[in-house]
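Got a structure for you, questions after.
As you look at this complex, bear in mind that one protein chain is not there, while each of the others sits in place.
First chain written, first letter: the chains are A, B, C, D and E, and each begins at residue 1.
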Amino acid sequence: MRSFSRGALDARPVTLTPGVNKHAEGSCQVEFGDTRVLVTCSVEEKVPPHVFGTGGGWVTAEYGMLPRSTHGRMKREAAQGKQGGRTLEIQRLIGRALRASIDLKALGPRTLTLDCDVIQADGGTRTASITGAWVAMVLALRKLKKKSTINQLPPLTHVAAISVGVVKGEVVVDLDYDEDSTAEVDLNVVALEGSRLVEVQGTAENGHFDRARLDEMLDAGTATIEKLVALQKQVLG
Amino acid sequence: MRSFSRGALDARPVTLTPGVNKHAEGSCQVEFGDTRVLVTCSVEEKVPPHVFGTGGGWVTAEYGMLPRSTHGRMKREAAQGKQGGRTLEIQRLIGRALRASIDLKALGPRTLTLDCDVIQADGGTRTASITGAWVAMVLALRKLKKKSTINQLPPLTHVAAISVGVVKGEVVVDLDYDEDSTAEVDLNVVALEGSRLVEVQGTAENGHFDRARLDEMLDAGTATIEKLVALQKQVLG
Amino acid sequence: MRSFSRGALDARPVTLTPGVNKHAEGSCQVEFGDTRVLVTCSVEEKVPPHVFGTGGGWVTAEYGMLPRSTHGRMKREAAQGKQGGRTLEIQRLIGRALRASIDLKALGPRTLTLDCDVIQADGGTRTASITGAWVAMVLALRKLKKKSTINQLPPLTHVAAISVGVVKGEVVVDLDYDEDSTAEVDLNVVALEGSRLVEVQGTAENGHFDRARLDEMLDAGTATIEKLVALQKQVLG
Amino acid sequence: MRSFSRGALDARPVTLTPGVNKHAEGSCQVEFGDTRVLVTCSVEEKVPPHVFGTGGGWVTAEYGMLPRSTHGRMKREAAQGKQGGRTLEIQRLIGRALRASIDLKALGPRTLTLDCDVIQADGGTRTASITGAWVAMVLALRKLKKKSTINQLPPLTHVAAISVGVVKGEVVVDLDYDEDSTAEVDLNVVALEGSRLVEVQGTAENGHFDRARLDEMLDAGTATIEKLVALQKQVLG
Amino acid sequence: MRSFSRGALDARPVTLTPGVNKHAEGSCQVEFGDTRVLVTCSVEEKVPPHVFGTGGGWVTAEYGMLPRSTHGRMKREAAQGKQGGRTLEIQRLIGRALRASIDLKALGPRTLTLDCDVIQADGGTRTASITGAWVAMVLALRKLKKKSTINQLPPLTHVAAISVGVVKGEVVVDLDYDEDSTAEVDLNVVALEGSRLVEVQGTAENGHFDRARLDEMLDAGTATIEKLVALQKQVLG
Partner (left out) sequence: MRSFSRGALDARPVTLTPGVNKHAEGSCQVEFGDTRVLVTCSVEEKVPPHVFGTGGGWVTAEYGMLPRSTHGRMKREAAQGKQGGRTLEIQRLIGRALRASIDLKALGPRTLTLDCDVIQADGGTRTASITGAWVAMVLALRKLKKKSTINQLPPLTHVAAISVGVVKGEVVVDLDYDEDSTAEVDLNVVALEGSRLVEVQGTAENGHFDRARLDEMLDAGTATIEKLVALQKQVLG
């Protein structure tokens, strides 16, 4: 039996709680079951060098885990003196996903930074981060509009993400930590509303997978993403 | 008028929420007004070199701030590649405060690590951390006893902390960020139950202070600490 | 017209030159057109902590680029004091790919380290690295057998990798740097002999992609990988 | 019997030797018994960003210990690749103390850096540093005036510091290393001339302390500081 | 018998292969027997601060070894987070040697960076680097002239380098790794065409050496350098 008594193709209960931080321009706490991530969106009226002078803006992300967000205590990256490869890989993924959802040119010369900090981890922290970051980003843009920093929101498309895997030979959606540890295949899917893919990362953790299996996983992933998009809409009103 | 319509010698509303993390042996979310800190207590059955072989244990702390816990976004220390001087100073303070509250010899050869992560900052993060860390530590020890890792709790004394300051010539308790930024004097007091001092750190931010003023601040601080201890007792049952 | 006057679904000329380093247990220089990577395989008779005591072995990879392997000079990571996120991400990918191709239990308690150093870059360095690393690894294992360190080679399956992309609306295989810079979609495929997928990483660099397009890219990728496997066989005799 | 045959409330022999460095604008070697610190004051005609544009100046401090200034050899922080928490905490304290002694606005847009390097340590290095740094700073300002970089010295107030502790139940002043290692309470006091406090840092190393004990320590500390100020005056002529 | 059946005062076979990198302004692969170094010369139209405003240019070098260029695998400096003392010492030496061979004023306000990466090491990597770097630098300058970035080449003098040592009491030239490991004295000589010395670094690895022995080594070294210069001329046409 899966956690939360759910079926193979069901995600865990998902909650998106907007406005959880009084300082940030936008914020959202996202929960996928026992996975809990706090996302804030910070706005700076400047852009990184590679965008400077183009008139457009930039969206970037940083990711971190609290030391005891995990089963055993992880060493604090700040104390270690560097961010690990997994951290850097995840924050690059989140940044790409968010940039796919917004018209950077229309954003104007400003940078949105999405900080995704894992308060409690139980599998799926990167997909939860992406799903919640979209909400935090939209809230930040709305605040900019309200303050008349921008005249109108740049064109936006919902983006969300979910993990899919093969566990004991069966395709399952939104793996928790126990499932993730034993999965034969692990696939993260990021898509815009309407099953338009922006990122597909599939890895055979043990063995390999064929095209039929990949199709089955992608079907399950995009179907779930549509549900996450519906939830984002509901939360954002 | 002070925030939360309070008097000069009143602390902000304080809440201690135990058990907020499913993985940690003990945890507590502590709020002093809009300051919110998540504390977890992790237990390891080993001790650092300087304690090894003594039969006793150790208690240590780490402190961090989420990048957007503050008014403007701070750079992430993990990305910077090192912890700043303020961070190191605060985590050393928290560690000393907690060690003063427990009989380390009776703890046995294990290490308790208190991770204090600031989710939202509005002044007083170090004093909130100490006050909440004591709750998280006791909860962790109770869990150890329940699992029979230890036969009985080591002797413990409540410890709590509060900031006191002089703002516009008046002694005030539990400064929020705005008050802290303009205070003439800043004093952090850490005490065991019964006004037994374990740490007094007073700094003239602008000018100096005399002994009468110090006495006034210490009176206000220890009186507030007694109230925090009462709240800890209530929460821990 | 594509570089090397090739068709959309053709890879660049590929050469695998074994035995290019006199010290390493195994080595291979791999060229995909103007991309040139030197791979060495080093053997150590010890294993990392998470494998210790299991009787099995480990395969890991490190990746680096010479400062002027690229169009403009990149800063040397050793001088920067840290490896960038892209470097860490690629070396994690190479390690996973190689581990999928060997029976780690049968390898016995030893570690194979694949160093993939890019001498000249023109797109596709990670896929060239994987393809060449497999040759270097097999050569190292053969040397171990020749020296009687091992009695027989552990079970092995060919692994190779290729990049596929969408450039100006058309699916193309093995993108060079110019194509890669303007691709709408970028997909890296890693597969075992027989089109058994071990890693699929697709990213929309600009826009999104649908399932039909993904299928088209995967078809092109796995077909090319079979040709790379044939070349590996030829080189290894 | 205490070192140097002194009474409980006596400091060790203190010497302040001005002008010990030919390059620095100001310098002073300070000795508290066997503790020996070399302080230089360097002047730069620029200010840090948070002061820029205010017309005022800044005073900052750095602290270091030679590897064999201590009983056993410490690892060199430069070789370790970072400064420890104790180092950062002490240099922040020294900086605050010196800034309290000078009118930063009147200093004009320049930065004074006090480098406090411990040549030999035997307890009380931070209090010796502050006491000597004041002399080095005044000498640097006098040189600026002599060179007509400034027209007149900014308003200055003497600042000095001393450690006080409780050892075997008795209040003692200016603890040497052996006393410091066994003290029940450790208090560092920084004050301007006239017992005007600028910093009070008291820590129970073992147990706790009450208000009466704190008063007793503060009395002893400020009395000693007055003597240090007298010595500063004598040395500066 | 020495490697390559050579006499005591013979260098190993030396090859200089120009133009081995398609991106760099100049490049050269240099081999001294089994030692193989890839040198690229990169040009930037800016200068470091200490040259800025003088109208002149700068030449600098960086040095690195691939992890398995050596007998056993070395740890990658980028992964270690810093360059070792030997690396820094060698790249400073290469930079000084090249700067001695060119009129920096006539170079104009640009920086030439020589990256010397050791592909395979068998002794003498620093002397091979210098000898090959000169070729790469001249090729880069010729390209600048061809592109009309400069009107004419700045005045240049050939520079080359060789190692000399005392092995089992006998002076030998161009030591390979085995000889280097057992040498009593190790001397690196860098000279301009015409035996004009620019750098002499002699070290007794075991014992000491007298002036007569030093003379004997310098004679052997400068004679070999003249042959290297002849080879440079032949390669550069």
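Assume a contact is a pair of C-beta atoms (placed from the backbone, for glycine too) under 8 Å apart; a residue touches a chain by one contact, two chains touch by 3 or more.
Predicted model only: the values in this text are computed from it and were never measured.
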Across the complex, visible chains touched by the hidden chain are D, E
Among D:E62, D:D103 or D:D180, which residue is in contact with the omitted chain in the full complex?
D:E62
With respect to the chain omitted from the figure, which of B:K82, B:R110, B:R142 or B:R211 is a touching residue?
B:K82
Just the residue numbers, please: which parts of chain E touch the chain that's not shown?
82, 84-86, 88-89, 91-92, 96, 100, 191-192, 195-204, 207-211, 214-215, 218
What chain D residues would touch the chain not displayed?
21-24, 27, 34, 38, 40, 42, 44, 62, 64, 66-73, 76-83, 87, 113, 115, 117, 119-120, 122
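Quick note on the criterion: only the chains that are shown with their structure count from here on.
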Which chains lie in contact with each of chain A and chain E?
C
Treat touching chains as neighbours: how many steps, at the fewest, connect chain B to chain E?
3
Overlaying chain B on chain D by their Cα positions calls for a rotation, in degrees to the nearest 5, of 180
Determine whether chain A and chain B, two copies of the same sequence, contact each other through the same residue numbers or different ones, counting it as same when over half of the numbers at the interface appear on both sides.
same
At the largest C-alpha centroid distance from chain C we find chain D
Same interface as A-C shows up in which of A-B, C-E or B-D, over half of contact pairs matched?
B-D
At what distance in angstrom does the C-alpha mean of chain E lie from that of chain D?
50
Could you tell me the distance, in whole angstrom, between the mean C-alpha positions of chain C and chain E?
33
Which chain E residues reach two or more other chains?
81-82
Treating touching as the only link between chains, describe the layout with one word: line, ring, star, complete or other.
line
